[in-house]
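Note that one protein chain of the assembly has been removed; the remaining protein chains are unaltered in position.
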Amino acid sequence: MGKKRTAKYKKHIGKAPGTLIYTGEKNSQQLFIESFDYNPDGFTEKELKNIEDVFGYKTSESITWININGLNHIEAIESAGAHYGLHPLILEDIVNTSQRPKIDEYEDYLFLSLKMLHLDANENVIIEQVSFVMGDRYVLTFQEAEGDVFDNVRERIRSGKGRIRGMGADYLLYALVDAIVDHYYVISEMLGNKIEDIEDTLFEGNVEDSMSIQILMLKKELLKVRRAIFPLREIISRIEKSESTLIDKKSIQFYRDVYDHVIQLSDNIDIFREMIWSLMDMYMTTISNRMNEVMKVLTIIATIFIPLTFIAGIYGMNFDHMPELHLKYGYYIVWIVMVAVFIAMVVYFKRKKWL
Amino acid sequence: MGKKRTAKYKKHIGKAPGTLIYTGEKNSQQLFIESFDYNPDGFTEKELKNIEDVFGYKTSESITWININGLNHIEAIESAGAHYGLHPLILEDIVNTSQRPKIDEYEDYLFLSLKMLHLDANENVIIEQVSFVMGDRYVLTFQEAEGDVFDNVRERIRSGKGRIRGMGADYLLYALVDAIVDHYYVISEMLGNKIEDIEDTLFEGNVEDSMSIQILMLKKELLKVRRAIFPLREIISRIEKSESTLIDKKSIQFYRDVYDHVIQLSDNIDIFREMIWSLMDMYMTTISNRMNEVMKVLTIIATIFIPLTFIAGIYGMNFDHMPELHLKYGYYIVWIVMVAVFIAMVVYFKRKKWL
Amino acid sequence: MGKKRTAKYKKHIGKAPGTLIYTGEKNSQQLFIESFDYNPDGFTEKELKNIEDVFGYKTSESITWININGLNHIEAIESAGAHYGLHPLILEDIVNTSQRPKIDEYEDYLFLSLKMLHLDANENVIIEQVSFVMGDRYVLTFQEAEGDVFDNVRERIRSGKGRIRGMGADYLLYALVDAIVDHYYVISEMLGNKIEDIEDTLFEGNVEDSMSIQILMLKKELLKVRRAIFPLREIISRIEKSESTLIDKKSIQFYRDVYDHVIQLSDNIDIFREMIWSLMDMYMTTISNRMNEVMKVLTIIATIFIPLTFIAGIYGMNFDHMPELHLKYGYYIVWIVMVAVFIAMVVYFKRKKWL
Amino acid sequence: MGKKRTAKYKKHIGKAPGTLIYTGEKNSQQLFIESFDYNPDGFTEKELKNIEDVFGYKTSESITWININGLNHIEAIESAGAHYGLHPLILEDIVNTSQRPKIDEYEDYLFLSLKMLHLDANENVIIEQVSFVMGDRYVLTFQEAEGDVFDNVRERIRSGKGRIRGMGADYLLYALVDAIVDHYYVISEMLGNKIEDIEDTLFEGNVEDSMSIQILMLKKELLKVRRAIFPLREIISRIEKSESTLIDKKSIQFYRDVYDHVIQLSDNIDIFREMIWSLMDMYMTTISNRMNEVMKVLTIIATIFIPLTFIAGIYGMNFDHMPELHLKYGYYIVWIVMVAVFIAMVVYFKRKKWL
Partner (left out) sequence: MGKKRTAKYKKHIGKAPGTLIYTGEKNSQQLFIESFDYNPDGFTEKELKNIEDVFGYKTSESITWININGLNHIEAIESAGAHYGLHPLILEDIVNTSQRPKIDEYEDYLFLSLKMLHLDANENVIIEQVSFVMGDRYVLTFQEAEGDVFDNVRERIRSGKGRIRGMGADYLLYALVDAIVDHYYVISEMLGNKIEDIEDTLFEGNVEDSMSIQILMLKKELLKVRRAIFPLREIISRIEKSESTLIDKKSIQFYRDVYDHVIQLSDNIDIFREMIWSLMDMYMTTISNRMNEVMKVLTIIATIFIPLTFIAGIYGMNFDHMPELHLKYGYYIVWIVMVAVFIAMVVYFKRKKWL
């Protein structure tokens, strides 16, 4: 089992740096390219099958967004990289889906690699890597597969509402990053809800054995999400402080807004983390309380009946000379003694507040 | 349940940045606006119903405080924003009540978003967002609902006591922020008291099953308060170090004072946090001690009577040839043996300090 | 109870900043003022009743130390503040005894607020706030009540030994702060001793139920002390790096020495903190070990006698046809079987190392 | 045992700094030297037996990589050090295999000491120290023994593929460091797999006593790996920011890529660490749950049968006058009572959800 799991990184070992290897699992993904070319006056939207079809946009005066799905098509990505003059290490990062979120500033373009988070039908967190290359008048996005969180950006380009059509590539990049960060809130709320669900269960006094598994799963999920979100703090802050001419002064304020969101998300995650540890603690004390209760029941029953059984045992002995046995009211006296012991015990436990 | 909870953030997704959506729950709040216009010589106080009524103050030479309650009235806020030339992202932050405390410096105004904390009748912490926009000669405040902690500021403006009427908008902002921070102390003391109450209960040796719930609730409350207070450290410190001309040199000292208070509050919260963890620990050991005591009682009773019952059992056997049974004093000898075993056991437990 | 406790901060709410409210508990303290005026050639020591009596010293060429006891005398403090030109916020800080240790640099004077720690008769830590105002040629100190740790400074001024009479107000301030920090060592050692006492008790294997209370009390005391000492690191370091002309170059070395002491004290407190956590851990394991021992005794007794009692029970049955009962040596054989079972059990427990 | 273990460092004590002492365990390693000399047009690969054979390369115009295996050959290393003008402390660091990863910049060369991690047949982490000296046109590598992770670099030099033959010594150093860091991923994945294996075992509810040993071993392994990887963050970052002329501007981008990898590895290790602590927690709760279950079984059996046995004991007594014994249906009535008690108990436990 361990052996199978290590396969992923072994692909890479023994290759020269800059060698493109797709490390994801969507190897049968069709190459799917869509392009948006727009200016304040209008827009063109296209679906393309070949990477060569997009090369014409490089020199257009309007803003172009080219969205490439299918990182398994190495040769297409290499060809796009060559056309846009991208550094080989960037291409390597694009297809390496286990990449940590990062930013690289080059003279002519900015490279950004983020994690897009969404939920599947069972509320599991799905992580997909999205890479961005922003040049003077274009933004390239690279995704593993179709399906993303950018529909509202597409809609805003199409409708011409908002300020998107009137601004540059830096604002387009912002809009896309903002769409990703907005979705983080959905994940964050889902995690918060899961924590509260466990909390509610514990508050109602229900303890299930599976609860420690649930808590551990939640911790793992939180770690996964934290890993996607935390590096963003530094990344967005570097865009904000960038002296690159690619980022217009007017856009900085928008990036600052995204930065505030990322900080808030990081805060949330730290709080969730603390709450999960508290839940674990509470789960532990609840188990201890249960054990305590079990022990009390056992102790009460045993300490009441063991002495009584002893008394009964005494008069079950077969000695020839046991004067009590021949007393007329011996049997009744024993009963009285037993009831007295019983009552004494119950009073004792009442005082100890065990009953 | 989980589904219902995520509704809040979903409102936002798919909207262009700068779209105003009120995320709070007070949707039936009436729009309520009050204005104070003052200078060292006098003041005017008004209650207004329409946002347009306040626009005249923008150009007045005197200092104006306009307090707008009712964030559900999006169009009024948009109209005020347009009149005062506020950035769309600021308007978005004003109505987004899940906003983290933040500061944004613009050329003409300063934007501040804080959390106002107060206690309801059951000593639960109520969090309400208050946003401030401070311009050259005005301060706008935006609240979700009527009812706030600013009454003493109003009184000082009315009475003309203190230095408030003689100073600028930066001092007014300080006075309002100071009023909010002052109220944090009430919350802080309430938390401290709750911790001490639990501590006292534990010190008296009372352990209730509900205590772990109480402790967990306290932790959550503390996290909530921390989240409101901690960002203030950076925010106030940024005002202090601001090079904006909006903040007068003379006012800096006052902001430094607020800063000291915020640091002290942060210290308190860190200390509370540590104390709560200690309480949890102590609760755990108290449970363990309890269990220990239960076990001891069981063990003492069982280990004393089990051997005695065995002896009784021996002489309850029906063998034809059991010479002891026919001894004249057999029964009495058995009693002596039993009492001897009993005493030996008691001595043993005394030595172990279990009795 | 909670209600009563919040009273303290409520005093403050609704007051303008700069309003002086004494928040301590020594309301019946008499105003008591003492002054030392000295130069290399001599000194004058006086006890004064009225604050006005000290005003003459302001312009004297010699160094003056004025020590004011009784923060409940608001009007005297206000009058001194007015005479020495102190900022209203400083006066507020002087009388607010729940103030965090702080430093404020003004053009003409330096304001310092520290906590003076000493032990009462029961080795409880007593915290008293001391505020310092250091001007060019004077130091004012403000204390809640008479009784302080400055006796050695007084003695050195009187005797003229050491360098104190030959140096400026900055050295006097150092001498006073140093006296306070020196006393922290007494507290630190007392805490260390208390920790070692608990440790010794645990090492001897004595566990008392009250120990968790003791440990918790110690933690609280440590938190209290930490709160007084930790802010000093930054405060003294700011004096050291101050560019104020009030601090002479020659004195910096002395402040650096105090700084080293404060760092060492902080180290100690961190170490104490870690040790207390270790003690709690050890207390927990000791309880667990105890429980284990109790369980073992129960288990040994029960598992030895329960099977034996069963055997006795068998031959206590009243069946008509039980051939063993009529064997001549049946009774003795049963005894042999029982002894054999007993020995087997004991051997088993020996092997398990439970005996 | 303790005595034997301290032997290693004792070797060093009492020696002058700069004295070369090999602290590893491979004392019988043969000296083995290989050299690669290349330029864009071709390459020469040699295996050498004497250190003197490599000295000729120092002045060659082409790039030279000399790989020296066998740190026990102190005199050879000293002679190489003298020839290349290396500082004595560097030679000491090369042969001291317990060296922490470090970087030292000298005017003419850069010294780098890293840990090479690989797995042995049993998936144990093997740590070997590799030292690098990079000069203007050469890279020296020093290893304890033959066998390393550099085969792909050798292959790339031989084949002339990629950019390695066309670039300088700084790129060669990068390629070697990158090969080492690439192998860290294998270790990281192996650790991740081991954690998941334990997690899976716990999820299936299997608890073995050895599990705490496994978890502790994993923690130790993680600490070992962390110690090798964490210092690299600072080291690579110092190369990146170095102003040395030895590092060409074009190579910086490659080092930045390695830096990103190291950061990602550090993140992974932090996450693993947190997960191991969680596992320990879960292991603890699983043990507690087990104990709980054991206790329940005991309690159920004991509390059901102890009262029943008591009833039987009553009617085993030998009193002369026990009227129930002579009732015609006495025996059956007792049975009915017993069954009733039994059912009552079972219902009680069902309600408590113990059954």
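To keep things simple, chains are lettered A, B, C and D as they appear, and every chain counts its residues starting from 1.
Definition applied: contacts are C-beta pairs under 8 Å (C-beta built on N, C-alpha and C of every residue); 3 or more make two chains touch, one makes a residue touch a chain.
This is a predicted model, so every value here is computed, not measured.
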item: Chain not shown, its touching partners among those shown; value: C, D
item: Contact with the hidden chain (one of D:Ala82, D:Ile126 or D:Val297); value: D:Val297
item: Selected from C:Asp53, C:Asp178 or C:Asp209 as touching the chain missing from the view; value: C:Asp178
item: Contacting the left-out chain in the complete assembly, out of C:Asp136, C:Asp151 or C:Asp248; value: C:Asp151
item: Residue among D:Phe32, D:Phe55, D:Phe203 or D:Phe305 touching the omitted chain; value: D:Phe305
item: Interface with the undisplayed chain - residues on subunit C; value: 123, 149, 151-152, 155-156, 161-164, 174-175, 178, 182-183, 185-186, 188-190, 192-194, 196-197, 199, 202-203, 205, 253-254, 256-257, 260, 263-264, 267, 271, 274-275, 278-279, 281-282, 284-286, 288-289, 291-292, 295-296, 298-299, 302-303, 306-307, 309-310, 313-314, 316-322, 354
item: In subunit D, positions touching the absent partner; value: 1-2, 5-6, 8-10, 12-19, 87, 89, 92-93, 98-100, 102, 104, 209, 212-213, 215-216, 219-220, 223, 227, 280, 283-284, 287-288, 290-291, 294-295, 297-298, 301-302, 305-306, 308-309, 312-313, 315-318, 322, 324-331, 334
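Note that only the chains that are shown with their structure count from here on.
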item: Shared interface partners, meaning chains that touch subunit A and subunit B; value: none
item: Cα superposition angle of subunit B on its copy subunit C, in degrees to the nearest 5; value: 70
item: Distance from subunit D to subunit A - Cα centre to Cα centre, in angstrom; value: 26
item: Subunit A and subunit C: spacing of chain centres that average the CA atoms, whole Å; value: 42
item: In subunit C, residues with contacts to at least two other chains; value: 316
item: Arrangement of touching chains [line / ring / star / complete / other]; value: line
